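Missing here: one protein chain of the complex. Every other protein chain is in place.
Chain lettering (A, B and C) follows the sequence in which the chains are written, and residue indices restart at 1 in each chain.
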């Protein structure tokens, strides 16, 4: 497979993924440490119980259907419960399912999807199915699949190809199995990160003749689509779900306000009261982190270079500092700037013993983790997602999720938040699938506030979110 | 064994503990759901890997010592890491260890202890040992032992008798093994709950001749001591650690402010923003819960009967209500009144679908869980510590920890908080052990602010807490 | 003078201003109630000491200059102190004065201004003068002039025509005196509300030949400029200062967060703790009001029709209601929606005895005050800006500032906030005055982030705000 320039990021990411050996040692620590955990639906399920690759297994669901590839079909019951729990916190999507069910606005739609396989995605998929669509699905991340949810979907008749702990080769194999099926051609794409779209571009470009549109959720994927569009290579309309107001506010401010606490607590059990914390960046994510930690009694410092955001930090009562001013005294360092190398080796060298370092920002590169992989430093994996990096003098820093996104790696995204994105995705599919000839060109669009004669849908969605909100209040 | 009246509470609690069957089904859901968890040092370790009772195993540590009974000595390395992590958040205790090490104020002390066996307790025990004491230890709770920590202690030469998942018979057997040893007699008791003290009273009353004092941490245990004292049966001085100011503030206000969020998040992943919550009781625990949830964007109502606390709730911006006024609309119900049957079946019947119900209060009886064990209601264990109770019409309420203390069952107590209690316990032992004849009678005492010529110790302790605090700020 | 359609708003406002009789009774209550007040620099000075109209007085400053018309030149010393106090909270403007002083970027500029005459404006005027400009100034509001500041400016050589308590005729007379001077023609306009601009359009349209640009601060004035532009009648470039990000954030969120408390306290001394408040509207102003009152222990409800803002209110922990749901129970009603008739007679009829009603929104018409002027209701002016409206059954509601903007009428705007606007105004004047031919057309512009080769200025400004901010933190 040839990768192009725009895939550089992703390649890099693959390189950073733990090697076999790394993961093995991870497994060891897991089997020792944790068990009766209070982990949640979104936590990643264990693959240690069975070392056979799903690709080498033959499984069928209770109706004899075997068009899927997952870890263990026997986990279906437990996965079903997780899905039912999720449904309770996704009122807008459930309302959409209920109202549009008679109408079947997705009748005839053949949706191929590539997203995180979680209970919330399952609610989305079952909603699409209730609205008339056929779905085939792969995971957009090699670690994030909830095996029991994948099992429940397979048991429910969905063609799912995903498990927790895929290799890179598995990853592309799963995507290919979704797309490449005799006698079935997708006419809609639902993507998260652009890998699925990329694969079809590379391997089956002819498929785009039948495809009515792409719905893309992630920053990265949207960025790729705009690149394609600029280069004149985008051959179908695409819907940018990432940049809707609600998604922005929810995924960032409100979600991070909760997940920063959750992520830190689950990994380190640190007490927040009285701790000194520096938050790098005061965008929406930083605002959420700062508000939460302040409320828990932490003393919070902010670094920020944008003058408007800096003023906001200041007016919100946070002391603006340069990282170096406080690096020796803080107990926790959190990055969320969107930039590279915000915390570098020099900073890490100066931190005090026991300092916790983690990233809430978009990219993996805010903390220069690579700089810590030098011979004089010892890494010790103390728990899943928690490394002690030990200096020659015995000083330890506590690095979370190897500098990857803390809230994706070590916390859970509240279902209510995901509900809003999932509803928007469903509406985008409905809109693109039903849009009259000519409404959308080969370009990237934001979801319109009104959708032709179907403008009720979006109102309904907003209405339902509101209904939820109001019934919550 | 005959139990007396004052042990009624505990008996009741034993009856409530899951039966074999209950625990089996629990184990099943665990093995399916969680593994690569973000559970912490304090989370309870799994016993499912090996069904042999520790009582039936012969184990020795690497030095050939076998005077202990634990789950699996091989977990010692992992336990040692947990202890080392804990040390980092227990600066006051570590400072006490360092300063008093030369002096050995506990030289000759033979301490028998019965507490939760966790990493934090291990730091306490190793401190006592560094100060000159010999220790034998059992668990004060059949579930709370961290097996790997017990292993590390055994490997380090401590006589520990404890594992996660003891039966009631195991429980008393372990205590007896601590006390009943040829050629060794305890001269100090460190108790949490009063079971150890009770056992010695019943079985080995003569031991009290050599015992210099009892240090007791829990409300229940302290209550028993006062009863004994009143009845003229207390035959040694006792130190009430429970009622110190720092412990009260830390265990209640500051600790609960964090653990309410943690406990709810780990069990339900609920998003707090926009949720309606009723908190029953506005004592220190209630204040902590309310402050935390308000900060996360919940709308919080308070029920309170004490006029002063009610005024405080009011002035703090919480709407005072009667439970019935809001029971139909709230998303979360939290009890922390210290009273019985605060939430009864009638309230539970009126809650809306998906309502989460949990207890942060002292006793297990704030929520009338027994009233939910009727034929028309279906119980479904969806995760560890999480039950769905399902009404005939399909309504579900989400009951956490079967109404037991949420923060003990589903969260972790921050090490920093435990550090303060542990330091106080150590100081109380030092004081009682070294007090001149006549300073303490056969009565229950609070730790004095100054300890005779040793008043440096308490200052040091306060000093160190302060030092920590100030170095944190 | 003929007024045109777009001036309707203003006319209406004039009609609402207290009549002679109204003001007299106001004066009476003042002389009784207050004196040794803690009123601040921005509070409006008394005109009751001397009933002679300034237009009938002959005054000269200490240098013999008489080209001004103010209340009392003898108050100059006191005004100077107020200006000096203000300088301390306007660091960005003082820095601009200092840095650009050598360069004199406004050399040759003849600025005619019409703004509130306050200590902060004086700092702006003296800065413009230091940068090389000549200034003539009138008040944009008949009540807001600080007489002592006007005196200090006159004493300092500025041609100021303004006093507290002008009649409508006085108002236009003052503006005319600024503009209509033999041998002097303005080449720059600094306006707040558009009255000055309007006057020149009507009376001296030829002046625009020499005018290089208009800088306008207010919503109303900017609105008028866009109307002119649309109609093709705008004959010089104009700079819209109102819509800069900093102004928006400062004037609304951060400023109102403080002034809602201040305005309520100074007028009613109400205790916020435990009070129930409904805030109508959750835009920036509403967000500020809600945050402040919540922090003071009030129970806050929000009404909001925009779904995004409603979601934000919800996620921020405020209960969304319809006004009618809570109108009977609340202690305070605050409007800040930007709409008309948000609180109508029917709502007012249902409020409880003692309910406080006030407006923080843009227009005077959010509360339908006119509906209260019916025979069965008695109005009682209990203090300046505070009316009791009394129902036949004795119920009183407490109406503040007759429904006008509470924070302008009954509080003070912090100098720091005004400093940011004033700096932006100065920069806009510099930019328009120095812009090369053709950079600006006859249109309305926002201040550019970079100003040609002078882009250092804006950086300097931002830099100074930042410097202030950082030195504050």
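What we mean here is this: a contact is a pair of C-beta atoms (placed from the backbone, for glycine too) under 8 Å apart; a residue touches a chain by one contact, two chains touch by 3 or more.
Worth saying up front: this structure is predicted, and the values here are computed from it rather than measured.
Of the chains you can see, which ones touch the chain that is left out?
Looking at the complete complex, the unshown chain comes into contact with A, B, C.
For a quick check of understanding: of A:274, A:307 or A:338, which residue touches the chain that isn't displayed?
A:274
One chain is left out of this view; which of C:85, C:344, C:370 or C:446 touches it in the full complex?
Answering carefully, the residue with contact to the hidden chain is C:85.
Of B:181, B:310 or B:390, which sits in contact with the chain we cannot see?
Of the candidates B:181, B:310 or B:390, B:310 is in touch with the missing chain.
Among B:181, B:320 or B:377, choose the residue that contacts the chain missing from this document, as touch is defined above.
Among B:181, B:320 or B:377, only B:320 touches the chain that is not shown.
Just name the one of C:228, C:292 or C:435 that touches the chain not displayed here.
Reading the full complex, the residue touching the unseen chain is C:292.
Take the complete complex as the reference. Which residues in chain A touch the chain that isn't displayed?
Chain A touches the missing chain through residues 273-274, 276, 294, 296-300, 311, 314-319.
On chain C, where is the contact patch with the chain that was removed from view?
26, 29-30, 32-46, 48, 75, 78, 81, 85, 88-89, 148, 254-255, 257-258, 261-263, 265-276, 291-292, 295-297, 299, 331, 353-354, 380, 382-385, 396, 410-412, 414-417, 469, 471-473
State which residues belonging to chain B touch the missing partner chain.
245-246, 249, 253-254, 307-308, 310-312, 314-315, 318-321, 462, 465-466, 469-470, 472-473
Note that only the chains that are shown with their structure count from here on.
With touch defined as above, tell me whether chain B and chain C contact each other through largely the same residue numbers, more than half shared, or through different ones.
Interface between chain B and chain C is built from largely the same residues.
By mean C-alpha position, what chain is farthest away from chain C?
Chain centre farthest from chain C's centre: B.
If I superpose the C-alpha trace of chain A onto chain B, what rotation angle comes out, expressed in steps of 5 degrees from 0 to 180?
180
How many angstrom between the C-alpha centroids of chain C and chain B?
59
Taking each residue of chain A in turn, which ones touch at least two of the other chains?
254, 469, 472-473
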